[in-house]
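The complex is shown incomplete by one protein chain, all other protein chains being positioned as in the whole.
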Amino acid sequence: MDRQIRVRIACTIALLAAACASAQAQERKYPSRPVDMIVNFGPGGGADQLGRIMSKLLEPVLGVPVPVSNIAGASGNAGLSKVLGSTPDGYTLGTLTGLSVSAWAGGLGKLQIRDFAFIAVVQSSPSMLFVPNDSRILDYRRMLDAAKANPGKLRVATAGYGTLDDIAVKFLATKGFPMVNVPFAKPGERYMSPLGGHSEILFEEPGDVVQFIDSKQYRPIVVFGARRHPAFPDTPASGEFGHDVDLPNWRAIVAAAKVPADTLAALNAAVAKALDSPDWRKFCGETYTCIERKSPEESRQFAQRNYDDVSKFMKDYGMIK
Amino acid sequence: MEALAGFANGMVVALQPLHLALMIVGVLVGVIAGALPGISFVNAMAISLPFTYLMSPLVAMVFLGGIYVGGVFGGSISSLLVNIPGDPDSLPSCWDGYPITLRDGPERSLSIAITASAIGGLFSAFLLSFASPPFARLALSFDQPEFFAATFMGLVSVLSISKGNLLLSLLSLFLGVAIGSIGTDPLYGVTRLTFGIGLLDNGIDFVVVMIGLFAIGEVIDALASRQGYDFNVKRKGAMKVLGLRDIWKLRGSISRGTGVGSVIGIIPGAGAAVGALVAYGVERQVNRRRSEFGTGIEDGLAAPEASKNATTGTAMIPLLTLGIPGSAGAAIMLAALTLHGVQPGPLLYSKNPEMLYAIFASFTLANLFMVAISVLVARAFGMLMKTDPTVICAFIVVFSVVGAFGVRNNIADVYICLGFGIAGFYMKRFGFPTAPLVLGVILGPLAESYFLTSMANYHDDLSIFFTRPRSGALMALAFGFIFWALAPELRAVWRRVRG
Partner (left out) sequence: MKRPAVTELARLGFPLAVAGGAWLVANRHLAPGVDVEAIKRGIAGPTTWPEVILYCVAACACAMFVRMLFGVIAGARAAEQPQAENDGYDETRLAAGIALLICYGYAISAIGFAWATLLFLLAWMVLGGVRRPVAIVLTSAIGTTALLYLFVKVSSMPLDRGKGVFEQATVALYRVLGIY
């Protein structure tokens, strides 16, 4: 009996040694095993859609599986920490959203832009205000009038305090249109609130409420930024009212900053190919998030600029010191 | 009439071999995942998501719906066979279910559970099929104060599960709520109670706590116990669906459970676990034999079983009619639909009613097939339990660890789970109640966010919980329960003071 075990153990060790040797040989070509795609929010949201579509498009390009895993928590920081904590060998990618970056600006966690290698910023969406279709608030102008006439009466359903949503509400308050920020822990609850008549206005990016726009439950009344969005030609931009506040929510594919340069180049090329596919064009069109192609360097600068903008707003409005 | 015709057409589609086969596979996956301590059916649904890329949207929904329906029941199999809840929603089934297993054999408890679950599930599937629009309106009329009041009801039900020592149970509940508030707060993004430990930033998920306390804790107990440990319970008779006479005897608890579950299902964020807990609490307050609860009262098993499966159908109503997911499981289905470019919501009704009715029909069928599949899985499970308990324990630990990890794919959750396992063992050893703690961890975070949002929405008016009619009614009920439960204690104190 004993000898049998010893033989077995010896066999196993020999097998493993051989495997190690062959593994070493294979390790030269990237990628030679599955590449993990870490989505830093739970299933069902915008980051999840991006991760899953990207995984589907990257698999044929890279020639290996790209399994998606959701690591939600702490405004997206949990998943990003996992990206940084894994071996920087290009086998762990992650989604990074403007939402998390504004949370950093608000002082949450210790992550920084420079911790990440930006493969590309692939989506950017304007922020908009919506009202239920049968709302008495017919347009942005009338919303502003109502806010001025009844300070603190209009309620805006948002994703929380210290977010882009919060900045928008505070910005309007400084312009003389005070409204109440009603934060919700879960998107579903937030969408229900104005629909049920429990609050009046919804702050959201259009891609997350497509089903409500298409089914005429919600209608947009303003897009924040200088220019109108091509998909909503009838919806005025806040810039037309002198409200110069641009609050895009963008999404990027990132890796840890320490990933070797040639691996990054391979990843860039792969993502570029994915972005050229008709599937991607369809996806970004449907979610109103198409943007011009950005190089890694442009992407990093874009993220940094966004961080600086948000920090400035937060300082101006006393949200951070 | 139109709905009936639509449903009949849907049934034809749902009975097509491919749809039927994948639904059955889904239910099977769900029941097994649910039954394995540690692995939750939400895990299984998230894991199955990539497989649905290859399917049509309808097939994906049929498959995921199968996992959902099967999974919500599956957890009860391990609750009833080994007294370890396979899923959080099966925790209340341990309290009266396992004593029934010990007294009358697992066949009796499983029969009650399966029958009650199937009735609850079927009723809920019918609501989904024929009453979606009014239920959707009902869902929209609820606001945060109502959600808070419902959660408060759930917290009050702790009074019903305290065995003799009310203060100790309350202490355990509050500790649980405090544990649930660890980590980043839901609205401000401030990290609290982490003592500088980064692993706690993401907070403590109730699934992880439950796996630790009940699965790992039980395993430690089995390993260290001197008198030997056996998971194999004696069979006494055959497993079967309950006869009409038995169902008639349980009609009260099953219908109350079904009612509670159907309404809780439409509350976003609540789900099957909350449904089962509240149903048990309500049953414990209104049942004629409430004082005997915990000793194997059949109503005490039937109510939470009916309730948790009654949440499955109605949780789909906000998803399919409004595009709003009502539970973690429904959120995964939303992800599957959007991946296929299908936007759930009112448009689905006008654009693609065939698909909708096929989903309804498939949900109904899934509840029927769940019965047969659960019986098979329970048999297999019973057989597995005959192996050496040490080996079973070893694998329970591994499944627990993987399950805890899988909640958020985070290694911190594994440490937390093991920590709660060790704590759970000592709590059991020294007679500190664990169930209220889990209740607190489940409901605490919900209560906090509902409370904070209510305050923001209603200008910091605390009376809002009592002045809104629905929320006021729920609060009145909850306070009624509190006085009811406290009455004997107060009377004792009064007598003492006087005498």
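Letters A and B mark the chains as written, and numbering starts fresh at 1 in each.
Everything below uses one rule, namely that a contact is a pair of C-beta atoms (placed from the backbone, for glycine too) under 8 Å apart; a residue touches a chain by one contact, two chains touch by 3 or more.
In this text, all values refer to a predicted model and were calculated from it rather than measured experimentally.
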Residue of B:S181, B:N309, B:T434 or B:S471 touching the missing chain in the full complex
B:S181
Have a look at B:D89, B:D299 or B:E448 and name the one touching the chain we're not showing.
B:E448
Residue positions on subunit B contacting the omitted chain are 47, 50, 163-165, 167-168, 170-171, 174-175, 177-178, 181-182, 185, 187-193, 195-196, 216, 220, 223-227, 388-391, 393-395, 397-398, 401-402, 405-406, 409, 411, 414-415, 418, 421-422, 425, 429-431, 444, 448, 451-452, 455-456, 459-460, 462, 489, 492-493, 496
Touch list for subunit A against the chain that is not drawn
1-2, 4-5, 8, 15-16, 19-20, 22-24, 26, 32-34, 36, 38, 65, 67, 69, 82, 87, 161-162, 181, 318-319
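Operating definition for what follows: only the chains that are shown with their structure count from here on.
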Could you put a whole-Å number on the gap between the CA centroids of subunit A and subunit B?
31
Contact set on subunit A toward subunit B in their complex
38, 42-44, 48-49, 52-53, 55-56, 67-75, 77-78, 82, 103, 106, 108-109, 152, 155, 160-163, 180-186, 188-189, 191-193, 195-199, 210-212, 214-215, 217, 282, 286
Please give the residue numbers of subunit B that touch subunit A in the complex, ascending.
46, 49-50, 53, 139-144, 147, 183-184, 186-189, 191, 201-203, 268-269, 318, 322-326, 331-332, 334-335, 338-339, 341, 343-347, 408-410, 449, 452-453, 456-457, 459
